[in-house]
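Note that one protein chain of the assembly has been removed; the remaining protein chains are unaltered in position.
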Amino acid sequence: MSAEIRVDNVSKADPAPKQAGGIDATRLISIILRIERLEEERKAIGGDVKDIFVEARSSGFDIKVLKHLLRIRQQNPADVEEAENLLDIYRHALGM
Amino acid sequence: MSAEIRVDNVSKADPAPKQAGGIDATRLISIILRIERLEEERKAIGGDVKDIFVEARSSGFDIKVLKHLLRIRQQNPADVEEAENLLDIYRHALGM
Amino acid sequence: MSAEIRVDNVSKADPAPKQAGGIDATRLISIILRIERLEEERKAIGGDVKDIFVEARSSGFDIKVLKHLLRIRQQNPADVEEAENLLDIYRHALGM
Partner (left out) sequence: MSAEIRVDNVSKADPAPKQAGGIDATRLISIILRIERLEEERKAIGGDVKDIFVEARSSGFDIKVLKHLLRIRQQNPADVEEAENLLDIYRHALGM
């Protein structure tokens, strides 16, 4: 939870931007509040994603492999294939 | 954009979970699609936050200080004050 | 480069720990200097690693694949193989 902003700094009646120390306090407060609201939403989504991974684990899926799969699905399939072929060549060169 | 999932793997008519290689393919597809949808939302929010920082910079605000302020606002004010007092003591001890 | 520490805070002649604001200034200075020296070493090693990657790129190696190979080599080969088999099963289930 974010620290309070004493909203009396931003009086609705007086739209003229409040100045404080040479800065536009009204604009600063608006920027801070908008970012904090978005960060709350982002945090909630992070929680939802975490819940699905908990569901996946309890359904027997391997989370590390699942995350690898999710990363691969964001890449161009041809690039994925090329990288995997190269990896095999490098592994072979090292006798792995 | 995520790689296609050939949805024919998941036939609506046949609710019984599709097995593939001993795993519940229907459940896997559901998990993947839900996570990807949430990650898209998260990514969009990240873009919105970035836009506000661009607005803040063009309004003359210092982004590093703004981010420090946002971090402080997530902490207990008494903890912030204590940490700042300690920092002053440590700096004084180092002659800074 | 770290900010100066006014070493006169730490008089060699007087080993008794210097107190400043209730803290052991001599101990704090020693801790700070040792950590900073180690961080300098760590930074230098990071530079050396970067140089080798530059060499690798100019020798035609794919850096992303090289880093993947380095990660795999830190893991137990049996775990790597199991994860790769599972990944194939999951990909097959998604029709990828």
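For the reader, a short list of remarks on this structure follows.
Chains: A, B and C, in written order; residue numbering restarts at 1 for each.
Please note the rule applied: a residue touches a chain if its C-beta (ideal position, glycine included) is under 8 Å from a C-beta of that chain, and two chains touch if they have at least 3 such contacts.
Just so it is clear, the model here is predicted, and its values are computed rather than measured.
Listed by label, the shown chains that the missing chain touches in the whole complex are A, B, C. In the full complex, chain A contacts the hidden chain through residues 3-6, 8-9, 18, 20-23, 25, 28-29, 32, 88-90, 92-96.
Residues 1-3, 23-24, 27-28, 31-32, 34-36, 38-39, 41-42, 45-46, 48-49, 52-53, 55-56, 59-61, 66, 69-70, 72-75, 77 are the ones on chain C that touch the missing chain. One chain of the complex is left out; on chain B, the residues touching it are 61-62, 64-66, 68-69, 72-73, 77, 83, 86-87, 90-91, 94, 96.
Operating definition for what follows: only the chains that are shown with their structure count from here on.
If the chains shown are joined wherever they touch, the resulting network links each chain directly to all the rest. Of all residues in chain C, those that touch two or more other chains are 90, 94, 96.
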